[in-house]
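Excluded from the complex is one protein chain; the other protein chains are retained at their positions.
This part shows chain A:
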């Protein structure tokens, strides 16, 4: 009926990219199972799916009291040995009965939350995308966050990340229909995404949302670093020093659509037209490169002249 999820994205708390062999230790904390890895075009590792049981109110734009029971599916991933994501989603369906069944019933339907009573899909979707006060409703973001916290607690990490950064929060809803995608930048770290796809829902949609969240985080983080560098305001060496972590850490991670199923590629392409992620990224990268080049030249001139 309705599928909704939240992806949180942040910087892995380590001074360097983590080694390929460390991914298992870092992500494996979540469940004893094996971590899935792919190496091309960028190193990407993802934990097995994890389930969290929930029995709580669902968000609702009309503030209706809607009770849902079931399980949330989550996973954590690391891209490029640097960027950590926690991603959770549920399929909201109408339960067959108006009372809570034994847990075995819900465990047999991983990732499904059944509503006890009446429910309107669009009402829940709008309520969810509105980012209400935390703690009142099913909070997929907190679930994602918890799994990220567990990863960040890994003893393999030195907690000396090259710069401070915020976790972004991307909430998405998906439905079947004429293919389309609508992304909005909310207040602070909040973003929303509405995806309409052809045919049945498949986990490839989750991949798309995670990939978008990853690139939105890269862009957001790079923008902050550039703003802080005070180009034109601070001294040249200062500006260069402030831009350096971005160059070392972020620039090579930009690979939009790298893991997207071909059937959804058109959706990424439409996001590239509006809002035009890669265009903005490219112009930022050029600005940084120009700054560093100019600053280096100035420095050379000073030392030689």
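Here is the rule we use: a residue touches a chain if its C-beta (ideal position, glycine included) is under 8 Å from a C-beta of that chain, and two chains touch if they have at least 3 such contacts; residues count from 1.
The rule is simple: contacts and distances are computed from a predicted model.
This figure omits one chain of the complex; the name its UniProt record holds, of "DNA-binding protein", "Lactate utilization protein B/C", "Xanthine dehydrogenase family protein subunit M" or "ABC-2 family transporter protein", is "DNA-binding protein". Note that of A:158, A:248, A:269 or A:290, the residue touching the chain absent from this view is A:158.
The hidden chain makes contact, of the residues A:23, A:75, A:91 or A:167, with A:167. Checked against the full complex, the one of A:102, A:135 or A:199 touching the unshown chain is A:135.
Residues of chain A in touch with the missing chain: 10-11, 13, 133-135, 139, 142, 145, 149, 152-153, 157-161, 164-167, 228, 230, 233-234.
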